[in-house]
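What you see is the complex with one protein chain gone and the rest in place.
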Amino acid sequence: MKVSRRDLLLGTAGLTAGIFFTPVPWKVLDDVSIWTQNWAWIPQPPRGPVTTKLAACTLCPSGCSLRVRMAGGFPVGVSGSPAHPLTKGALCPLGFAAHQLNWHPARLQEVRHQGRAASWEEARSAFEKACAEGPIAIVDGRSGRAASIVLQSFAAKHKASYDALRNAEEKSLAPYAKWANVSVSSLGYDLENVRTIVSFGAPLLDGWGVPGRFTHLWAERAAGESDPQLRLIQIEPKLSRTASGAWRWIPICQGSEELLAASLASVLIEEHLVPAQGPVPPASVTDAASQTGLTPAAIRELARAIVDRKPVLCISDGESPAIAALNLLLGAVGTPGGILPKSGHPLPMPPASANDKPLRAVLIDSTVPWEYVAPEGAEAFRFAAWDGGGSRAEWLLPAPGFLEELSDLPSPPTCAVATYAVAPNLLSTSAQTKTAAEFLLQIDPTLPAIDQTIRARCEEIFRARRGTVHAAKPASIASFESAAKLEQALRDGGVWLDDPPAHSPLKCSLREWPGNSGNRAPANWATTWAQPVLPPLAAKLYQESSLRETPQRSQS
Amino acid sequence: MSARYGMVIDLDRCTGCGACMVACAAENNVPPLPARATDRTGLTPMLVHKVNNGLEGAGRREAFIPIACMHCANETPCVSVCPQQAVEVDKATGIVMQIPQRCLGCRYCMTACPYHARYFNWWDPSWPPGMEKTLNPGVATRMRGVVEKCNLCHARLHTAMEKAAAEGKKEIEMTDYIPACVEACPTNAIQFGDLANPDDPASQAAHSPETFRLLARLGTEPKIYYKSRQPWVRALAERSASGHATEGQHV
Partner (left out) sequence: MNRHVLAFAIGLVFALVAGWVVFPRVLYSHQQQPVDFPHKTHAAKSGNADCDGCHPFNSDGSFAGIPKNDTCAACHTDKLGTSPAEAKLVDDYLKTGTTTPWLVYSRQPANVWFSHAVHVKRAGLACADCHGALGTSDEKRLYEQDRISGYSRDIWGHSISRLRRAPHDGRTMSDCEDCHHKRHIEVGCFGCHQ
């Protein structure tokens, strides 16, 4: 029998009819729909048990405690630790996405010399050669750490200069440090006991100081109240977030803060609103009125409002001797609710050394803001975990990233009570990364090792018998049997908080009213962040919403 | 369990920092979008809006309103329009549950939502190489072409349920279930709790006369309440609640 075309067609018809009586179409449809859910380019989250480890953020001097959720050795989530005595669990907006930073496309993976790949050996020999040839400077963006001790010791031993950069908050304390002849890092603001804060542009509710510290105080004592226990007077040209939350917003023209401070001082003296006598500010209310845009009556009213509820404290954004002098007049220096020295401060700072000859080379630590430019003609050895682009440094040296570096955390700049904590390295970093301290330790192994410094500091705290360690529960220092146990508690995520300082007066001597320090461009919300890149999810704040303006990296 | 999880957000405490937005995105494996994403095409399950009192100069004041899914309890608009039944109100928790894997991307729910709280994946979610290892294991990733929204951090509810089961308890501890935005807020502006439990502080706050809800006139019975003692903020909200024209106001 010959098979005809009709046979084939009928056979196919039978096949088609039959297939629907088999599982094939239904199973294939089901499987294909599942297959479409599993495209290779849809990333799958990791599986596996999630453990929570305690750590601390080292991306800014605040050193917030973190609870890091880990799966498969990688961080999969970050939140604050409520046990931290200052943050009480808060983090800055960038902190919540910081665990993704290490995989930022701009991550520096290898040593780069003038744009081409190089090796650590080449960098080391170039640096040693530079040290031999001429004066070098070591620039530290966050002094006081165990790593800073390595940098300082190297500088001292090898006749280099050590330059500790100050951020805006530390700079606001600089005038008092100068007048009282103490170090900037030994001072802080006693916000917890103040009743009126006059902020000259300092973003107290938006990135100033330790996250959570002031925001919690303000939320409890001031938010929404028409007559708050804590009066925040925000003096700045634009309606910032802090100004929106303030009790009073005083808009003034850009750059007239110091003149306003001087005229407020003169009103306070004229109207006998302050007991203290001091240098008379050479500013009249009418001068200030024309420069600030406020009426003379408004300036007088402001002066009266400032002293209405004491203690009162003025905070400037950056270094401002005039505003510091106002504080002196208001009796805010060395008294509760004002600028206080941190007592028992266990971390001595050597002064920055000066150098007149042109520098041969500069070693720039990864804590230095990306915008820092080395002096002309100096070969720059720039440590950084991320390449922000546009760097003129000859050497880009890959530093450890987020949670990859064992570090200690000295007291943050604005705190009036000393703290100490240790940030563990939860993540192992590749052999390609080194901190500036490790680099110098390889060149000179006699420098004090990080572990050594941490141990010494723990011993000092232990011997002083002051303060409490805040972990799952606060524990007084007396409850620790040995310095080693204290050190372990800190390495496990505890934070040591000193007892409130016994009030030792801060003697500031000021003969004449300081001159104006000149215009300073106000900082954009992202400029307090030293790293050249933001966590990728931060784009939700400025690109995928109009909540914040696109961050501008500015020289500061 | 029959809970009604909801929030009370104190607008006087909100400083507009955006920590809640970032924490939400990190918890829910929201991808960082390409550079050409804008505030119209962004993916922000928690979004903080800025409003002002309409004045210029020294009298101007601004406030910030965090908006996420309101978990509407009555005639939930998105549930009623979804052709895929990809979204449903959970009887046990009151959470409006969206299953993105079931969504076919028609975006009808985005039109239906009066709060604009739903977002579309315009692009393939992608992370820089290696960053996918930092994704939260408790939340599945989505693909291009589906809608997503706030799910009240149900991954954290799951963790709390497992912990309760392991400890032999029938109900979860509220201290174990804290959504990412609540945890992130540096002024504790967001209070979260079981609105059906009269002993829960959030429930008590929600029933106080100071609180209000946005677009209450629509009758969707949102479970996110707001409160403020500032008269202009209340006036702005009441305008939206009662349906008066909002000329020139930014809401």
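Which chain is which? They are A and B, in the order written, and residues in each are numbered from 1.
Quick note on the criterion: a contact is a pair of C-beta atoms (placed from the backbone, for glycine too) under 8 Å apart; a residue touches a chain by one contact, two chains touch by 3 or more.
Not measured: the values here are computed from a predicted model.
Of the chains on view, those touched by the hidden chain across the whole complex are A, B. Here the missing chain is touched by one residue of A:Val32, A:Ala431 or A:Ala502, and it is A:Val32. In the complete complex, the residue from A:Val24, A:Ala117 or A:Ala484 that touches the missing chain is A:Val24.
Residue B:Gly168 is the one among B:Pro129, B:Gly168 or B:Pro198 that touches the chain not shown. For subunit B, the residues touching the absent chain in the complete assembly are 88-93, 95, 97, 99-101, 138-141, 151, 154-155, 157-159, 161-168, 170. Hidden from this view is one chain, which touches subunit A at 1, 6-8, 10-19, 21-24, 27-28, 30-32, 34-35, 37-38, 44-45, 47, 49-50.
Everything that follows uses one rule, which is that only the chains that are shown with their structure count from here on.
Looking at the complex, you find that subunit A touches subunit B at residues 37, 39, 41-48, 50, 69, 71-72, 74-80, 89-97, 99-100, 102-105, 205-207, 211-212, 215-216, 218-219, 223-226, 239, 241-242, 244-245, 249-251, 535-541, 543-548.
Interface of subunit B with subunit A (complex): residues 10, 12-13, 15-19, 21-23, 25-27, 29-30, 32-33, 35, 37-39, 41-44, 47-50, 57-58, 60-64, 101, 124-141, 143, 180, 183-189, 228-230.
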